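The complex appears here minus one protein chain, its other protein chains still in place.
Chain naming follows the written order as A, B, C and D, and within any one chain the residues start at number 1.
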Amino acid sequence: MNAKVEEMKERIVPQGRAMILAYDQGFEHGPRDFQENEESSSLEYILDIARRGGFTGIVLHAGLAEKYDRQIREAKVPLILKLNGKSELYTGDDPYSPQLYSVDDALALGATAVGYTVYSGSKYESQMNREFAAIIREAHNKGLPVIGWMYPRGKSLSDRETASKTLKMALKEQEKTDLAIDETPSIVAYAARIGLELGADMVKVKYTGSLESFRRVVQYASPTQVVMSGGPKTSTDEEFLSRVKDVLAAGAVGVAVGRNVWQRKDPLIISEKLRQVIFGT
Amino acid sequence: MNAKVEEMKERIVPQGRAMILAYDQGFEHGPRDFQENEESSSLEYILDIARRGGFTGIVLHAGLAEKYDRQIREAKVPLILKLNGKSELYTGDDPYSPQLYSVDDALALGATAVGYTVYSGSKYESQMNREFAAIIREAHNKGLPVIGWMYPRGKSLSDRETASKTLKMALKEQEKTDLAIDETPSIVAYAARIGLELGADMVKVKYTGSLESFRRVVQYASPTQVVMSGGPKTSTDEEFLSRVKDVLAAGAVGVAVGRNVWQRKDPLIISEKLRQVIFGT
Amino acid sequence: MNAKVEEMKERIVPQGRAMILAYDQGFEHGPRDFQENEESSSLEYILDIARRGGFTGIVLHAGLAEKYDRQIREAKVPLILKLNGKSELYTGDDPYSPQLYSVDDALALGATAVGYTVYSGSKYESQMNREFAAIIREAHNKGLPVIGWMYPRGKSLSDRETASKTLKMALKEQEKTDLAIDETPSIVAYAARIGLELGADMVKVKYTGSLESFRRVVQYASPTQVVMSGGPKTSTDEEFLSRVKDVLAAGAVGVAVGRNVWQRKDPLIISEKLRQVIFGT
Amino acid sequence: MNAKVEEMKERIVPQGRAMILAYDQGFEHGPRDFQENEESSSLEYILDIARRGGFTGIVLHAGLAEKYDRQIREAKVPLILKLNGKSELYTGDDPYSPQLYSVDDALALGATAVGYTVYSGSKYESQMNREFAAIIREAHNKGLPVIGWMYPRGKSLSDRETASKTLKMALKEQEKTDLAIDETPSIVAYAARIGLELGADMVKVKYTGSLESFRRVVQYASPTQVVMSGGPKTSTDEEFLSRVKDVLAAGAVGVAVGRNVWQRKDPLIISEKLRQVIFGT
Partner (left out) sequence: MNAKVEEMKERIVPQGRAMILAYDQGFEHGPRDFQENEESSSLEYILDIARRGGFTGIVLHAGLAEKYDRQIREAKVPLILKLNGKSELYTGDDPYSPQLYSVDDALALGATAVGYTVYSGSKYESQMNREFAAIIREAHNKGLPVIGWMYPRGKSLSDRETASKTLKMALKEQEKTDLAIDETPSIVAYAARIGLELGADMVKVKYTGSLESFRRVVQYASPTQVVMSGGPKTSTDEEFLSRVKDVLAAGAVGVAVGRNVWQRKDPLIISEKLRQVIFGT
């Protein structure tokens, strides 16, 4: 791995730990995510949380990254440009999240890393794997680390009949039966492994329900680093923090979290708690 | 945001207000739009309205922009080249409006800005998002602002059964039940937000039925500027002007209007009224 | 419009009138079109008609244009290279006529203009609009005028149930009920208008059944010039010539005709009559 | 037509006659074609036939052409690189034979000409026409002649109901009713004509059942040269030679034959007879 990529990744994972603020929900979910805390629709508000909360990176699409270019640089929070995205308005098919910006766009916007979502199991998996692999090759050549949002999803997986045939061998382990497909340990581990095989420097995956099962996700992805996706806001701070402790104990380097921070009444309080858990300071 | 883009946008939004004349209907709707006022099929007639009515921009496809290149420059009305378009002759599928001209074509034709329509919710949404994002990157690099026609449309949205599942969470607010999908406040706000996330400098959206709901569209799109799409001719001038007042009060910078101007008996009268409302002069 | 394009168009439309010989039927329809007059399968025979009949252009595919390069130049009949085409052997879907040659190919073959067919209303309309728009941009940059074969066609249009919904507003005018979809005045006018909006210098459209309805086609396409497509051989010379007189009176600049010339016993006789009607000499 | 292309074609059609050995069956049909004569699976065996039998060209895919580069050059049999191909393992759809190698690949391998199959009537016809046309333009620019395998095929044609509608006008002539679709005279003639219209220098078509009907194929393709495709091994040498005599009398320049040579016990005997019929020596 070249030194430049390592140096850039060090900025997002200082002391081997990552606490990333995700803010691509305006595109992925739309305004409904801002209704819990109306201030959260403004990047200035979010950027303030990122800076004061001590986050080690902020995930943005190119529009916000460009329009708040000066403020982002001043806040000194590393920019992670999300290179693909999709809205939830179209629902008629397996998910495909097309590449929207290039590695060169990321460099021009001053990004420290780039991100890309792969919906493994989707009928469009091959297009996403191809785009993701090309992004990794180019980003590494140009000195940028790459984070994979590895989210198993699609009819092949959710269709029980298909699933029972497909996953019979994969699911030897004991699983909690109430987990969604993209929280199933074997499936999450498989998705994380795909990130490694394609060359991602970090993968962002869902919590798998237990420390033990997450440990295997970390094992199969290693040496690619793993962060837990924050997901929908939990009822209490403790519920969320307990998951974070699990994944850290399992070997993950941290979290990439959005709603569990900025949908709360006081995002700085949960940020402070998170920081304690992740960095111990 | 680079200075050149700002300077160009200033021409279309002088004093922070925009009054744009839309004239892509010959392609989008065909001759039926000209039947209310047969003179309206001629660009010379339209250009005269634009110039004498004090419009701050005119939206054209490349054919008219090229054939009337000299007259457009003489009229000193900024040209907004619409980079994509579709006819209404094909109706068998979700809408896709393909990119037809490049940013370089726009520069060669002397355009001050470019426009592009995204049908969010269409099964071809990913293609349009990709084209739109690439146009924004290139246009900004070359000093041109970009306007997004953000129109939610497609079977995913119009199909009630799908919609009820998809939009349940999105539609927490009280909605008028007679609104079309592309006038539903949450949906319009989502589409406008996509424009911001992708980097549009201005978005053109449908009226959402009330000042209050439009205020949230403006909020979620901010700092991307919002203009209201004129839409089909209203029964009276007042009905149309009342909507314009609403959206301005909600924070929009103005309108992009076609049929409500040039389908009327005397387009200069409504233009004068519009100017009063928008610029107060 | 640049001077070079105008100069080239002048060759095809001398004195503001065009009399173009179409000879792409070997590809579009196959040998059945040659059975009325077996000599018509040979380009040498056709070229002789073009030269002696005083045609102002001849439409060919690249194969014949290349193989008879010397003879075409000697005949001094301007070459119009048809850039797309399709056979009638595949019938299972809406029509798509792919681009086969480039503008540079046309220049290399000494063409004075290029042609392209758009089947508006086809499910592949977006692909054809995109190819056609790109051809126009490039051809104009390189000094060649562009002629659009604007032919509305496809299931969306021919399906009565769909049509009744789609075209209700478009068809306000009184129509002859026995017209095919691609002869319906509103639809033909819409297709012609698309040619203008995309930047065509000339459009070739079907006869719409009357002088009056064709006048509106010309109006909506203006300033793009209009020629009538010759179509299948009429029973008598007079029937065909009567249509030509109609469209000229309606403002068309002439015709692009194949079968109505070279399927007749003596093509030079009808050519002479045509010339009288179009040029008055 | 440029002189370099003519010079190269002269090598394959010396004295205006062509006797081409086809050897792309390992890809198109697989090992079953080698079972009649097990030695035929080896190119060295085939090349020996080509050289000693006096063939004027040998058709190969790039793999064999590259691996036996030295031997092919030493045998002094002109190489015709087949640029597209498909296996018969996939059978679920209309045929599409994708371009696999470029004109530059052909030049690098020392080819004297290139070949390409078009399945006219297939739903993928437009892709093949586009690839074929581009190959012709590029090959001619670089001095290589192009041979079209013109094979009408696809559901549109084979489906009787569709066919009856589509071909009613095309099939005015008296046809033998037991001919396969790709042997129907009108259809073969149409396919050959497409080769001419796109610019092929030679077309390879199936036998149409009679001298008379093949004469019209030659007429409609002229001046593109025609060779008969050898097809499956006939019961006797005479049956095959009788067809060859027919097509030569009809104006064809020769044959492109594989199985009817190398599936026989002694390929050199039939080669000698063929040579007598084609070259008279």
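Rule of thumb we're sticking to: a contact is a pair of C-beta atoms (placed from the backbone, for glycine too) under 8 Å apart; a residue touches a chain by one contact, two chains touch by 3 or more.
Keep in mind it's a predicted model, so treat the numbers as computed, not measured.
J.: Could you tell me which of D:86, D:130 or D:155 touches the chain that is not displayed?
T.: In the full complex, the listed residue that touches the missing chain is D:86.
J.: Given that one chain is not shown, which residue among A:10, A:197, A:239 or A:272 touches it?
T.: A:197
J.: Which of A:25, A:156, A:208 or A:260 sits in contact with the chain that's absent?
T.: A:156
J.: Looking at the full complex, which residue from A:56, A:97 or A:122 touches the chain that isn't shown here?
T.: A:122
J.: Determine and list the subunit A residues touching the chain excluded from the picture.
T.: 1, 120-123, 125-127, 129-130, 133-134, 136-137, 140, 152, 154-157, 162, 165-166, 169-170, 172, 186-187, 189-191, 193-200, 216, 219-220, 222-224
J.: Contacts of subunit D with the missing chain: which residues?
T.: 24, 26-27, 30-32, 34-35, 41-42, 61-64, 66-67, 69, 85-93, 96-102, 105
Throughout what follows, only the chains that are shown with their structure count from here on.
J.: How would you label the subunit C and subunit D contact, same or different, if same means the shared numbers make up over half of all numbers there?
T.: On the two sides of the subunit D and subunit C interface, the residue numbers are mostly different, under half being shared.
J.: Counting only residues that touch at least two other chains, what does the list for subunit C look like?
T.: In subunit C, nothing touches at least two other chains.
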